[in-house]
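Handing you this structure, nothing more for now.
For this view, one protein chain was removed and the others were kept in their places.
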Amino acid sequence: MYKGGRIIASLVFVVALLSLPFFYNMGKGNKGPVINLNTSAILQLADKQCVEPTEWMRANHMKLLLQWREEAVRMGKTEYINSQGKSFKISLQTCLHCHYDPALNTSDQFCVSCHNYTAVKPNCWSCHTWPKEAGK
Amino acid sequence: MFERALTGSRRYWTWIFLLLAVIAVGFYSYLKQYSYGLGLTGMSRDVSWGLYIAQFTFLVGVAASAVMLVLPYYLHDFKKFGKMVILGEFLAIPSVIMSMLFIIVDMGQPLRVFNVILYPSPHSMMFWDMLVLFGYLVLNIIIGWTTLGAESKGSPTPAWVKPIIYLSIPWAVSIHTVTAFLYAGLPGRHLWLSAIMAARFLASAFAAGPSILILLCLLVRRVSKFDPDPGVGAIQSLVKIVTYAMIANVFFYMLELFTAFYSNIPEAKAPLKYLFAGLDGHTRLVPFMWTATILAFVGIGLLLFPSTRKNDKILPLALVAIIIANWIDKGMGLVIGGFIPNPFDRVTEYVITNIEIAVTLGVYAIGMLFITILYKVAISVREQKDR
Partner (left out) sequence: MSLNRRRFLRKAGMVTALGLGGTFVITGLRGKVEASEYETPQQGLVAKRWAMVVDMSKFKTKEDYNRVIEACHSVHNVPGLGNPKDEIKWIWNEDYEHAFTSQNNRYMKESVKNHPFIVLCNHCENPPCVRACPTEATFQRPDGIVDMDFHRCIGCRFCMAACPYGARSFNFRDPRPFIKEINPDFPTRTLGVVEKCNFCVERLEKGLMPACVEKSKGGLIFGDLDDPRSEVRKIVSSQYTIRRKPELGTQPSVYYLVGGGDLV
């Protein structure tokens, strides 16, 4: 092989470089996100369902939020009638009303902890506010 | 073909690394600006565009000016430009890249740049400008690379490129016309609200762009064995284009002055007063505008007379005068002047910051890196052929 030694050495180097994150994180505990569903608002709910069924929300909440955003901001349609005919006000505060727990740090809040775990970085909070931040 | 850019003399690599160093400083400054925000620049609520958009405007012109070689050569079979035309196209490519980069560094939310494509808005001139600029970039890459590639293999230029070359001619005019429309269609900005804006843009582009190209050709002649003008008078022909384009540009400017001052409309006069005499005691741009004015006339004078135009020592100086005059007038003069006075008839001046200068130099260094690489490839092909 032409310049075989160099090629193999480079390959080993690249593989080592690419696998660095795996070695770096090896052995570190993987406790998963804190999914806190016991906020006082949720406990008071008779029917413990989000704006849509849980399974559906888990897969589609980001699309729903994007659609909420378009409808509310651009079309002025700020009311969402869900698949069961129940009505909700379109606002992140509607989500926070149930999912925000004042007892927890921001990093342990429902959406943050899961997004951190999955390494998703939505930038909602650069403009929208946690109830705690308000009044600061 | 690209491999030709990977071998070179010590001088070549020193230059490359010098550019990379400037790019690194520019990039570092940009990161600072990115994290703090555009507040690190001199721009304000009143003067909301500055150095970056000024460079953008100027460089779109440089990009468009390649047409001054392409048109005579391909449409009128003006053979003198045969060796130079590729250099014109290879100046256009980095110029478009630089102008696009200047838009990016000027944006408040650069990560959202694709919103322009995601939500196409044909009513916005910015949308059209992006389309034509990108199109022009693609056209020039295809044309330049194919013609040079064929030449490097010693085969004739493939026939399918011809229609693309013809298309690039009106396209070049369009990029600068649309850039002028960014300004000329805004109510309430009286310096810009002028039907002659696109014509002025084209005239100044066809003066400044070819001037830069000639300087590059003189440099190429000096540092390589390839001569873009081996005694056929290509440079002198291009100089005549520069001269008359610059005369047209100055003439158009005087038309603006006439309309503003003879009509005596206060809004039309105010920005011009600010530029040439100062307004309410604010005179920051006055020295620049008079420098531009003097350089424009000196440049035209030197280029008009055959004795000075044909003098190897004076010609480059005259061209530099033309370039600087245009760079001031069409860059800072036009952009900043348009925002002063503001819609409340108040003057807020614009003061450039170091961050802005560093980012600007960084972008120019990226452009020069592209020019260097592209020219290196073109020159290597030509040197090999000449041998």
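General observations
In this document, chain identifiers A and B correspond to the written order of the chains, with residue numbering beginning at 1 in each.
One rule holds in what follows: a residue touches a chain if its C-beta (ideal position, glycine included) is under 8 Å from a C-beta of that chain, and two chains touch if they have at least 3 such contacts.
All of these numbers come straight from a predicted model, not from anything done at the bench.
The missing chain, though absent from the display, is touched by one residue of B:Gly26, B:Pro72 or B:Gly338; that residue is B:Gly338. In the full complex, chain B makes contact with the omitted chain through residues 36-39, 43-46, 48-49, 103, 106-110, 112-113, 115-116, 118-119, 121, 123-127, 130, 182-183, 185-189, 266-267, 338-339, 342-346, 348.
Where chain A meets the chain that is not shown, the touching residues are 52, 56, 60, 63-64, 67, 69, 71, 73-83, 87, 89-91, 93, 123, 126-131, 133-136.
One rule holds for everything that comes next: only the chains that are shown with their structure count from here on.
Chain geometry summary: the mean Cα position of chain A and that of chain B are 46 Å apart.
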